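Missing here is one protein chain; the remaining ones are kept as they sit in the complex.
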Amino acid sequence: MRILVINPNSSVEMTRSIGDVLQRIKRSDTDITVVRTEGAPAAIQSATDAALATPFLLERVRKANEEGFDAIVLACFSDPGLEPARELSRTLVLGIEETTLHIASVLGHKYTILTPLEARIASKEQDVRRFKAEAACASVRALGMTVAQTEAEPERAIERILEVARVAIEQDRAEVLILGCAGMAGYGDAIEEELGIVVLDPTAVTFKIAEALADAGISHCMSSHSAIPG
Amino acid sequence: MRILVINPNSSVEMTRSIGDVLQRIKRSDTDITVVRTEGAPAAIQSATDAALATPFLLERVRKANEEGFDAIVLACFSDPGLEPARELSRTLVLGIEETTLHIASVLGHKYTILTPLEARIASKEQDVRRFKAEAACASVRALGMTVAQTEAEPERAIERILEVARVAIEQDRAEVLILGCAGMAGYGDAIEEELGIVVLDPTAVTFKIAEALADAGISHCMSSHSAIPG
Amino acid sequence: MRILVINPNSSVEMTRSIGDVLQRIKRSDTDITVVRTEGAPAAIQSATDAALATPFLLERVRKANEEGFDAIVLACFSDPGLEPARELSRTLVLGIEETTLHIASVLGHKYTILTPLEARIASKEQDVRRFKAEAACASVRALGMTVAQTEAEPERAIERILEVARVAIEQDRAEVLILGCAGMAGYGDAIEEELGIVVLDPTAVTFKIAEALADAGISHCMSSHSAIPG
Amino acid sequence: MRILVINPNSSVEMTRSIGDVLQRIKRSDTDITVVRTEGAPAAIQSATDAALATPFLLERVRKANEEGFDAIVLACFSDPGLEPARELSRTLVLGIEETTLHIASVLGHKYTILTPLEARIASKEQDVRRFKAEAACASVRALGMTVAQTEAEPERAIERILEVARVAIEQDRAEVLILGCAGMAGYGDAIEEELGIVVLDPTAVTFKIAEALADAGISHCMSSHSAIPG
Amino acid sequence: MRILVINPNSSVEMTRSIGDVLQRIKRSDTDITVVRTEGAPAAIQSATDAALATPFLLERVRKANEEGFDAIVLACFSDPGLEPARELSRTLVLGIEETTLHIASVLGHKYTILTPLEARIASKEQDVRRFKAEAACASVRALGMTVAQTEAEPERAIERILEVARVAIEQDRAEVLILGCAGMAGYGDAIEEELGIVVLDPTAVTFKIAEALADAGISHCMSSHSAIPG
Partner (left out) sequence: MRILVINPNSSVEMTRSIGDVLQRIKRSDTDITVVRTEGAPAAIQSATDAALATPFLLERVRKANEEGFDAIVLACFSDPGLEPARELSRTLVLGIEETTLHIASVLGHKYTILTPLEARIASKEQDVRRFKAEAACASVRALGMTVAQTEAEPERAIERILEVARVAIEQDRAEVLILGCAGMAGYGDAIEEELGIVVLDPTAVTFKIAEALADAGISHCMSSHSAIPG
């Protein structure tokens, strides 16, 4: 099985980091290709960044359909370009935010999304509606740290995640925590052990779901696309 | 007062047509500039078209902020680029779909969106959620005609609109009809007269709301943007 | 253009005050008539007050339809009598609460209504449902001051509004603030400047929307009424 | 136990008819007083009728609080004046629409409201939201007959009710039928027998609930009112 | 009238306690039989307890249909076995949670459920959805005491209920309080007097509603069941 993981930004480092994580959790017979999106911004931190990245991302999706991949994962926790990508692609396309919100809805009564900065809460709440996952959403809560800070200062980040997570558990009754940015990806195990609740790393979870669905020969619905006149 | 109307596609003809309608309904002291989006597709008929148009559209919005406009209207009934445009713009930005859905929510118990083709119903329903206007949405119904056909064959288009509108009124209890594509723009009066219910042309309605809000010195919220780190 | 603004209570002073605000923001070619509702209570502070005012209000609306106005604005932030007024009136009728909730839904991710007293929160929440605007409602929060106090003590009122608004922004993620009583009407600019978010004065906003819709020849739906047997 | 039933309109005949039904189903130790609302319209067929009736109705509620009743039932299937009546009354006030919608929510998966005319569907749907009973609402469907016709032509009315009810059962999956106007009140048993599903006559059901709650010493919440400054 | 009250657990003591309360509030002509569920756990404190109790409960319901009862009340505030009991029973079956949530929806703007322990909040929230009563739900709040503790320490329990209730009133705007476990049953009057809002004891309220509906000859819908093939 061959899975393409597209990092929607152009960062070489983050792309390599995604690949490292996925190599460790992939099935032995899965072949992973992780690519950055050349031409896109170096990080996706706003709706504008997402909009600027999307045309390049779509081009990559289109090309992937000719390269015989079994599934495509868009690895940015705002799923930029997910809807147009699905119009273009006969190959299954999964976004890590949409997929994780629905897996979280299965695994517990309610989930909380942790996001780096207060300024992103509104767009995360909007995404919860965009992906029809509001019934199980307890809250979106911010760390008050930038993505860069969460990566650069692991100890402080973990401490802060635990602090915010405890509020989510006690006040919002969260039973599942979603680590809503790449900078938190490595900290899941430490947090899960400390808090005793389910903690999801969206890229990892979605990659495993992609393996499962591709293995079962299941793709997304293209009916809208096929009906668009030439 | 100076209002910029951006047609998110690159069609010269449709841009001129928009301008013609708005010149007739603008206030005498309003100065309108209607521009097409160079670099964008000639029509926005899919999520892919919208994604490809958006970077060019954003560039135009950014520029408009330096040109001293009082309001910017995005004139395509899927509001491509609306969220990032608002991040970038201190000048009020209104999308014609979002604005019309909420004005329709005020004017009647429930509204129905008429859209050209069945294939667009899903994305219109998604937009109703995106713009938080689902409580007053009766239905989205399709004409089964392309945008081009609705423009090229006025008589058949009006006949078909009346037919679908009657179903919306009787079955979905619609009290407001929204003409959800540019091709239907000119037919509002004929339909309203025939059916006796409120019919809204999104471009016209939104333009008038833009005049009103700009006159009152009201803009959209930029707080998300201002909190994004440099 | 001729617009009738009906103050649903019988206070001469509040009626004059409304007129003063609107004269400053009206378009030069708009003719405003602001009237109080003779026979109504001196203030609308309960559902009972609203019920007692409504028959007199409806009589005024009926008369306005014979006087050739282009639009009627009901200027009380609970929109008493709005539904029956629309049954009776061919002329556009707008309520300042309904209209403002939907304009707020357009201008930001979520809005908060500020209301004078805790005892009114339940009825404001009910109004949010009545007007189908719950999807964008962050919260309703009370100042803990009476309408009279907010008018009589501007400094204390502004201080208290800022205090409550900051909670709404931080805890409820409000991006738009609605000044939900006449007593707060004059304080919008001071608050907007201090907080950097959109602040709406319902009477002013709705009046501008009335100018816009009347100018476009748009009215509300009367279809329910016309179907009622003689 | 003494229960006051207020018919919100001024019709002597309908008031007597309500009394006849309730005398048959009351407990032996219940004392019923059924009164019409003098000054109100002869029938409540629009929001305007309801608004005009309400001040007279409220006066009657206020008086009832001095007369020592144990409960007050407002007997019109649009619950005019329910909210202000509760502000004024320490005695339990129940509206027949609100109460019936929630009892219907208990007795089956979903309920359908039958209403006389198409023109009332919108306001019944609005009432479903007003009373927070939308989760169990299958539909509101109209008979296409006036209240007067449903009373004057029993056979045709029953036939028509059966016809519409069958559509509600098959298409909307209704498990409970609500006879949403006084004209249908006598036909419940015939319909229930024919269709084999639960059929509720709102006046009768609510009266029995009033007996039960009054017997248990339970009233509605007055907290909003008590907090309103003198 | 004969009403069967089934305590879904096997506790002799709790069964007697339920009987004592209901004997005091029943109508003089009502005959009550209160039974425990032999074979069930001694208390229902988890979904597992409820699942283990249900087969025994259903057997009792089936038998009750042959014994000529007019109504059956399931007296445990999680309504175990309610849906299958209704499939089996021509006699009206009411669950005390479902019934109380809807009566609470009628009596105030919003209700709060008090539950013994934090660990039950998620399942209570799920029940609110199961019974389609979410529109009027303010919150579910826990006392942090076990059922046994609430019974054994009345003074501490009342103090704690008042404390949590005040938070529900101030923060969640509750107007009706539901005492969501048998241990709190006796404390309603003391709390209502202290707080001045409506306090509901689910067993008592539901019993009175059962008397009322049985008296009116109303049962639940069995249509789903009757359509199940042999």
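Some points to look at:
Note that the chains are named A, B, C, D and E in the order they appear, and that numbering of residues resets to 1 at the start of each chain.
The rule is simple: a contact is a pair of C-beta atoms (placed from the backbone, for glycine too) under 8 Å apart; a residue touches a chain by one contact, two chains touch by 3 or more.
Just so it is clear, the model here is predicted, and its values are computed rather than measured.
Considering the complete complex, the chain that is not shown touches A, B, D, E. Considering the whole complex, the residue from A:85, A:133, A:147 or A:178 that touches the absent chain is A:133. The omitted chain makes contact with subunit B at the following residues, 121-122, 125-126.
Against the chain not shown here, subunit E presents residues 45-48, 50-52, 54-55, 58, 81, 83-84, 87-88, 117-120, 122-123, 126, 129-130, 132, 146, 223-229.
Seen from subunit A, the chain kept out of the figure touches residues 25, 27, 94, 98-99, 102-103, 105-109, 131-136, 169, 175-176, 196-198, 200, 204-205, 208-209, 211-213, 215-216, 218-221, 223-224, 226.
Here, only the chains that are shown with their structure count from here on.
Residue numbering shows that subunit C and subunit D use the same positions for more than half of their mutual interface. By number of C-beta pairs in contact, D-E leads over the other of D-E and B-D. Repeated interface, listed pairs D-E, A-E or C-E, reference B-C: D-E, with more than half of the contact pairs matching by residue number.
Averaging Cα coordinates per chain places subunit A and subunit C 43 Å apart. Subunit A and subunit B have CA centres that are 31 Å apart.
In subunit A, the residues that touch at least two other chains are 122, 126.
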